[in-house]
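Removed: one protein chain of the complex. Kept in place: all other protein chains.
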Amino acid sequence: MDTSTTKIKVAIIGGSGYGGSELLRILLFHPGVEIVFVTANEHAGRPVGDVHRNLLELTELCFSSMPTSVSEFDGIDAVFIALPHGHALEIAPRLPSGVKVIDLSGDFRINDVEAFREYYGLVHAGDIQKEFVYGLTETSRPVISNARRIANPGCFATATILALAPLASAGLLSGSRIVVDAKTGSSGSGAKPAANTHHPQRSNSFYAYKPFLHQHVPEIEQHLSSLGGFNGMTFMTHSMPVTRGIFASCYVQLPYEIEIDLPELYRSAYEHSFFVRIVEGSPDINWVKNTNFCDIAVHGRGRDFVVFSAIDNLVKGASGQAVQNLNLMFGLDETTGLRLTGSNP
Amino acid sequence: MDTSTTKIKVAIIGGSGYGGSELLRILLFHPGVEIVFVTANEHAGRPVGDVHRNLLELTELCFSSMPTSVSEFDGIDAVFIALPHGHALEIAPRLPSGVKVIDLSGDFRINDVEAFREYYGLVHAGDIQKEFVYGLTETSRPVISNARRIANPGCFATATILALAPLASAGLLSGSRIVVDAKTGSSGSGAKPAANTHHPQRSNSFYAYKPFLHQHVPEIEQHLSSLGGFNGMTFMTHSMPVTRGIFASCYVQLPYEIEIDLPELYRSAYEHSFFVRIVEGSPDINWVKNTNFCDIAVHGRGRDFVVFSAIDNLVKGASGQAVQNLNLMFGLDETTGLRLTGSNP
Amino acid sequence: MDTSTTKIKVAIIGGSGYGGSELLRILLFHPGVEIVFVTANEHAGRPVGDVHRNLLELTELCFSSMPTSVSEFDGIDAVFIALPHGHALEIAPRLPSGVKVIDLSGDFRINDVEAFREYYGLVHAGDIQKEFVYGLTETSRPVISNARRIANPGCFATATILALAPLASAGLLSGSRIVVDAKTGSSGSGAKPAANTHHPQRSNSFYAYKPFLHQHVPEIEQHLSSLGGFNGMTFMTHSMPVTRGIFASCYVQLPYEIEIDLPELYRSAYEHSFFVRIVEGSPDINWVKNTNFCDIAVHGRGRDFVVFSAIDNLVKGASGQAVQNLNLMFGLDETTGLRLTGSNP
Partner (left out) sequence: MDTSTTKIKVAIIGGSGYGGSELLRILLFHPGVEIVFVTANEHAGRPVGDVHRNLLELTELCFSSMPTSVSEFDGIDAVFIALPHGHALEIAPRLPSGVKVIDLSGDFRINDVEAFREYYGLVHAGDIQKEFVYGLTETSRPVISNARRIANPGCFATATILALAPLASAGLLSGSRIVVDAKTGSSGSGAKPAANTHHPQRSNSFYAYKPFLHQHVPEIEQHLSSLGGFNGMTFMTHSMPVTRGIFASCYVQLPYEIEIDLPELYRSAYEHSFFVRIVEGSPDINWVKNTNFCDIAVHGRGRDFVVFSAIDNLVKGASGQAVQNLNLMFGLDETTGLRLTGSNP
């Protein structure tokens, strides 16, 4: 594919939130992509740089309203949907079948009808959900490359699955006791002000929320099960007083002690994955912020393992991985437009 | 007054915001005060410690609704009003005349009808406003002691006036060019979530707002004028990414050079003011947070002076000073219940 | 004991660090205590308020040098030692036997000679260590009341043990799989600047450290074992980008499912403990900062329990608990001088 002459024409539905903000930051400078339109009903007609002031004078794109006719998608190759849970359920089925779709919400991630109802409080999409491939890039490149519809993973799910996938594939999660203690920054709650993201409260806080009930549990369990034996886990979410980042501490107790070179297992599993870096000691959200990297460290003592993973919740945990999937779907190198470099400090 | 037997009976109108929160933190442990009731319509019936979780299990007080009858103020000695601008204008005139009133809003601070309309967009209270004494404690103890109604100063105004009052009283502001560059923490915007206090935005931000138009300008000018010659100033407000604190940098250029021992002028002016500390170098909001102190440093070079002041916007800049005024009005030592100690770090 | 006439005479050895800073903040206003001297060799002769600027003008106390003669402890009732690990090992044995000692370091917490060497890299104190009582107040009031020497618990240990003690006492830890994911603020690393507390690095970071090897492990295991059956745990420490606070997420998987009212178990266990508050949902470090409270929430799902606890690492996790122990040792109400109120926000 000659990206200089034939760019992928994309539309972004939902460009005013943080998912849309990051899609814009990445796609505006992606050498193989042209953004045809980006919607934000409440900002329709306004320049993108007025709303996302980091993009001021970097694009002449303006927000448009949600298309009211299917014909507005003529010529569009791919659509990103970056809306709160529940909206893509209605929008996706109406999109032209020739348009590839990457949905950043949880609407199409869950196979189990009952689990979806329980965790999301929504009615499952039914058969149409089967058309969606779960877009955890590193574990699923072949199916993603051939997919027409992608259910992009959740931020906690991405950090957790990348941390545990090598163990799952090696059959080491079967019969193991797993505890995942996951922490997120405030941007994970979205761009809309709320009590839990009010600066005076959040700045000096750390707390747990939704004990045992976070909606990313079913997608983690579903995907890890597909990779190897898996018998459930305890998953707990916490709020950190930073803007960006997910840090997952994953504790695995094997039913028996084994001889294994853990770091080597991980290095080997991610040998061809540019965006996963196996580090010593501990990853740090500081070193992955604003990037598509997932940094992982692993330690063992007897039959107890701990795996730490760190991502930027808005990049590898959302929009970056969405673009990584777009690249695969259109035959580009998966790192195209995504070699975002973090900074020190 | 024997505080052990005859406590001051107070009511707090508006107990759910940060002003109310700090009044409760202070007054619940004030040896000379009994809180008879505290209102918060949206939380009526709920224990105070459920809303202000710092007070959990420290009080059995519950929020009540706004009184609908004057008789509910029977036996009340003093009322604090801690509501957004505009509400006290309606409430204060209806309170029994025997009840002392301390209003934390800007409703009764401004003498000039036109200035009040311009900066607050509200109709001036008229004659009743004349009953209110401006409650900047350190400059006005005698009138406060005898007052029946107090207009408690704004947070920016407190930091600025305390920084400039010794110069005003010494006649050094007359003909001087004054620039005040003031900065506030996020709690100054109140307890209600809003775009400018959304944690992901505010955490790494610093910006100016309301250039030339902040509503504390008229009260600063009015009060400094009453202390000595004063010919206006440039006053600018900025937002800091911290929860608490006001830092004011006050630049004064005299029309001529004079010989003066500035630190000595300040030490002398505040010799009997427990809550004003003259420091070397610079004050730091870190050293006054959670306390009623105002730390001040002053430097000169030729005819250029700079005065730095730091307060906690919710304590000396609001509720702490309100209680300091209450103490004076009821003949108590002004530090009673207010010897809150800051911490390191 | 008549505190107004017979105050406890205390000395603080090591007053320049954060432990010493918080001891001073508390003890200077403790109605039953008189600080006779506080040492800080590098600041000897300087006013306390020059070093801990929160205390400026609140005390006339100056730092002194470390006593060189035992006679300098004449008249002293109690000594707090707030020095880095290893120093109290040398100092404590030389103190007059009539003086009560509360050591805030780890020097005398560990009974096991080998474990002490392994985790601290120091030579165990030997028999003299047996004179020290482990000062986790809520679990050990009777022995603390009669103690002459206290090994004050570590911050992580305090949060973890208070979270798990009711389960230990109920026999529910026996045979259970336990994972503790603990997080600390930056003040836990002390007052001395270092790479891991350099503001540009720490502000946006979250990372794990010392996997499986934190020095608080042996004291937690030793003390929980003394309360009930206990078969080890996985304990992991992390760094949060806040100044104060410990948050511990404690995961307990029982060997079998049982019927139990968990919140009731906890409420009952801490019924007479003023400083432990059982809360709904999750505790938050924001609500305990600057106070001696430990807030705890507990949730269960089948045979999986999770207990969250939050403390201020410098207060309940260090100096506050030390004073709480002092109170018990001298027959005072344990809350004397410790009813520090947190703030909102």
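Order of writing sets the labels: A, B and C. Residues in every chain begin at 1.
Quick note on the criterion: contacts are C-beta pairs under 8 Å (C-beta built on N, C-alpha and C of every residue); 3 or more make two chains touch, one makes a residue touch a chain.
Quantities reported herein were computed from a predicted structural model and do not represent experimental measurements.
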item: Listed residues B:F37, B:Y134, B:F308 or B:F330, member touching the removed chain; value: B:F308
item: Given C:S186, C:Q215 or C:N327, the one touching the chain that is not displayed; value: C:S186
item: Chain A, residues in touch with the chain not shown (by the definition above); value: 18, 21-22, 25, 28-29, 52-58, 187, 191, 243-244, 277, 279, 284, 287, 290-291, 295, 339, 341-345
item: Contact footprint on chain C, counting only the chain that is left out; value: 18, 185-187, 191-195, 197-200, 202-204, 241-244
item: Residues in chain B touching the chain absent from view; value: 177, 179, 181, 183, 200-201, 203-209, 211-212, 234, 236, 238, 240-245, 247, 249, 251, 253, 281-286, 289, 297, 299, 301, 304, 306, 308, 310, 345
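By our rule, only the chains that are shown with their structure count from here on.
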item: Most distant chain from chain B by Cα centroid; value: A
item: Chain pair, most C-beta pairs within the contact cut-off; value: A-C
item: Innermost chain by mean C-alpha position; value: C
item: Copies chain B and chain C touch via same or different residues, half shared test; value: same
item: Geometric centre distance via CA averages, chain C-chain A, whole Å; value: 40
item: Geometric centre distance via CA averages, chain B-chain A, whole Å; value: 46
item: Geometric centre distance via CA averages, chain C-chain B, whole Å; value: 37
item: For chain A, residues that touch 2 or more chains besides their own; value: 200, 203-204, 241-244
